[in-house]
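Before I ask anything, here is the structure I am working with.
A single protein chain has been omitted from the complex, and every remaining protein chain is retained in its original position.
Every chain is named by a letter (A and B) in the order it is written, and numbering of its residues begins at 1.
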Amino acid sequence: MVSRRKFLQGASAVWLGSGAVPASARAGVPPPVMMRSASTQVPLKPQTGRPFQPVVTLNGWSLPWTMRDGVKEFHLAAQPVVREIAPGMTANLWGYNGQSPGPTLECVEGERIRIFVTNQLPEATTIHWHGIPVPNGMDGVAGVTQPPIEPGETWQYEFVMPRSGTFMYHPHADDMMQMAMGMMGCIVVHPREPRSMKVDRDYVFLINAYDIEPGSYTPRTNTMTDFNIWSWNSRVFPGIEPLFAHLGERVRIRIGNLSMTNHPIHLHGHSFEVTGTDGGWVPKSARWPEVTVDVAAGQMRVIEFVADAPGDWAFHCHKSHHTMNAMGHQVPNMLGVDLQATTDKLRKLVPDYMAMGERGMGAMADMGMPLPENTLPMMTGQGPHGAIGMGGMFTLLKVRNRAASGLAAEEWYTGPAGERARKLG
Amino acid sequence: MVSRRKFLQGASAVWLGSGAVPASARAGVPPPVMMRSASTQVPLKPQTGRPFQPVVTLNGWSLPWTMRDGVKEFHLAAQPVVREIAPGMTANLWGYNGQSPGPTLECVEGERIRIFVTNQLPEATTIHWHGIPVPNGMDGVAGVTQPPIEPGETWQYEFVMPRSGTFMYHPHADDMMQMAMGMMGCIVVHPREPRSMKVDRDYVFLINAYDIEPGSYTPRTNTMTDFNIWSWNSRVFPGIEPLFAHLGERVRIRIGNLSMTNHPIHLHGHSFEVTGTDGGWVPKSARWPEVTVDVAAGQMRVIEFVADAPGDWAFHCHKSHHTMNAMGHQVPNMLGVDLQATTDKLRKLVPDYMAMGERGMGAMADMGMPLPENTLPMMTGQGPHGAIGMGGMFTLLKVRNRAASGLAAEEWYTGPAGERARKLG
Partner (left out) sequence: MVSRRKFLQGASAVWLGSGAVPASARAGVPPPVMMRSASTQVPLKPQTGRPFQPVVTLNGWSLPWTMRDGVKEFHLAAQPVVREIAPGMTANLWGYNGQSPGPTLECVEGERIRIFVTNQLPEATTIHWHGIPVPNGMDGVAGVTQPPIEPGETWQYEFVMPRSGTFMYHPHADDMMQMAMGMMGCIVVHPREPRSMKVDRDYVFLINAYDIEPGSYTPRTNTMTDFNIWSWNSRVFPGIEPLFAHLGERVRIRIGNLSMTNHPIHLHGHSFEVTGTDGGWVPKSARWPEVTVDVAAGQMRVIEFVADAPGDWAFHCHKSHHTMNAMGHQVPNMLGVDLQATTDKLRKLVPDYMAMGERGMGAMADMGMPLPENTLPMMTGQGPHGAIGMGGMFTLLKVRNRAASGLAAEEWYTGPAGERARKLG
């Protein structure tokens, strides 16, 4: 394991075959770069390869690469990870290179890339490059286009990126379980011509969902509809960081869905257009004005708009159950029921017992209700006007006047390394 | 509380601040107009403000306003209501001004509106103006853009309607519970130029859903998927009134979804185009011909077509469970099972016991099955050819030859005040 900084200093010779990498050739494979933080990382400016304007992965990062004879080499390690879902809750997931989702892979239209995949899981896996027209043998479907990558093996994928756009990667072996455990990531292929489809800010994230019983750490992987962690990049509010833009900037947000249902993603204060999918860029004549884009499972939707109104704008899934955390499930409606008598009796037995919902559920956002271990309150977060009664798939787009924010043009990222960007908040 | 007629005669001076209205200024706030009927009301022709052609709210109404110094003033009272879901069933909901959904707010592009919101609920609330690009402080997100409106308080929102279109209003405080209780309504902003986007008939309604246990009155508000009342404007068939059109007229139907899932709305006998969303009007080059439009949660879809075929045309959600009422849930399939012996035995114990489903469920539409209190049969309604085996999200579009209908051009509305319009049925 190497830090990202050390990794960028280079790697040695590599085996040039394809498929499973023989043991004798593994010394030449660049080691996988790991990430320990669940915060949004500073975007990765390209030092080698073709130039591009990098994306910001929400609560995520982009994977560094090695250039070898004109080929960009990435190394993904499929492995068990511990992901912080939000401060106060972690989950035992499967992911890549220390986190779930895995890192974003960035490259440029026409570049050749080589991806090493080392399987550190207890069962076989593959990687499918969702949306990318690869040669059939590189498509990553176990049994159909390749044998599965067994535990301990390293596999080598290699292809040219034929068109720009936004794609996803995920296993196509024991699909349901491996995706329900968090194995997924984004791929952004930038246009060869840098002025093409240019925007000022460019965000990307994946929609996913988990079913983790309150008090436990590992998802139930056979759940079909009744998930209780509705997340973006395996994070829930208030664990999802805000998006930033200066007033007047053109903003792109690339949203992929690898959950098991549709998510209608809604932005306040602005209307937008879908300008791209995982199938390509949408022609101008075909675009609809929207405030809510319905992203189906296995779809990528790229939205764009001009941030023309200053303020803090809610950005969330519009299925209201998906903006609640686990405790929002299976609570009976106590509206109009006189809970005082019951509460008085119960407090004799359970001193910290709190009845909830007699007059509605809103007060939950303020309460310090005792919770099972490793369990988030149903809704939480603090704003300038008090408790924000939201959880799950919710965050804010913060639009600020450039002069007021005190940020230079190049300091346009979010994340812990961009401390000055925090001023925007 | 005042009737709509009395209200239209005017109101007195008002406080001109913003945010919470102080007690000293409340005398100037026009009183909230109430509605006691769940029937479709005669459209509200504008007497003041800019001219427009009003919409018909299906099983609903538009809220009268007061003009004060060029500003349109509306007053919404958030409160517990008793809504008739269909004849034979009422529900204890939360809504606005006597009904759930609340009244439609109508105005014209460029008009300034002021909306007073009085909270008569047992918990705090806010109103978010879904899809309207308002100033950030008017966006109605508790904790983020304002403190919640506490029980007993009156809040004042004020902004200019920047563009024409169809929008929604709903709370952004204890969101999941308050929407699951029925708090929502429509906003129609008419174009400044009356000939723009003109149609002959213009309908609007919201899709919602409730989980009310048979025999009870109050929704379970933490349900995520397993609803049993699938409704339009908190009504189910045969409680949903028909839509009318004369042959050859251009018809618009504006459909918003504030339930927790997608609803594919299907019209018989006609194909249509989506001409607008809550994000704006869809350019002609981008429109698709459709017979079923999938409306995601938090989306508005405006469909238009020419009523070019006379007759009674079914108009419904195409998820077949959503055209059944509560008794359609959790009934085992008795197909091919000989129920006679069992029935004979049970009738000795329970004289009115009826076995169902041995040869299918269709006969249910004709049966007078004993039901729990306040519970609708699974499917019901009578047509010219016998029982209509439908419930839930189902109604009819009645297209009639103008000469045959005997209606003058201006009598184009539905509802109890338009008795002659009933002839169309």
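Methods note: contacts are C-beta pairs under 8 Å (C-beta built on N, C-alpha and C of every residue); 3 or more make two chains touch, one makes a residue touch a chain.
Owing to the predicted nature of the structure, the values given are computational and were not obtained by experimental measurement.
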Residue touching the undisplayed chain, where the options are A:141, A:160, A:309 or A:371:
A:141
Of the listed residues A:25, A:160, A:282 or A:306, which contacts the missing chain in the full complex?
A:282
Please give every residue of chain B in contact with the chain that is not shown.
225-226, 262, 264, 266, 268-272, 285-292, 294, 309-314, 318-321, 323-324, 328-333, 335-336, 357-365, 381-390, 396
In terms of residues, what is the contact footprint of the unshown chain on chain A?
92, 121-125, 128, 130-131, 133-137, 139, 141-148, 172-181, 218-222, 224-225, 260-262, 274, 277-283, 285-286, 294, 296-299
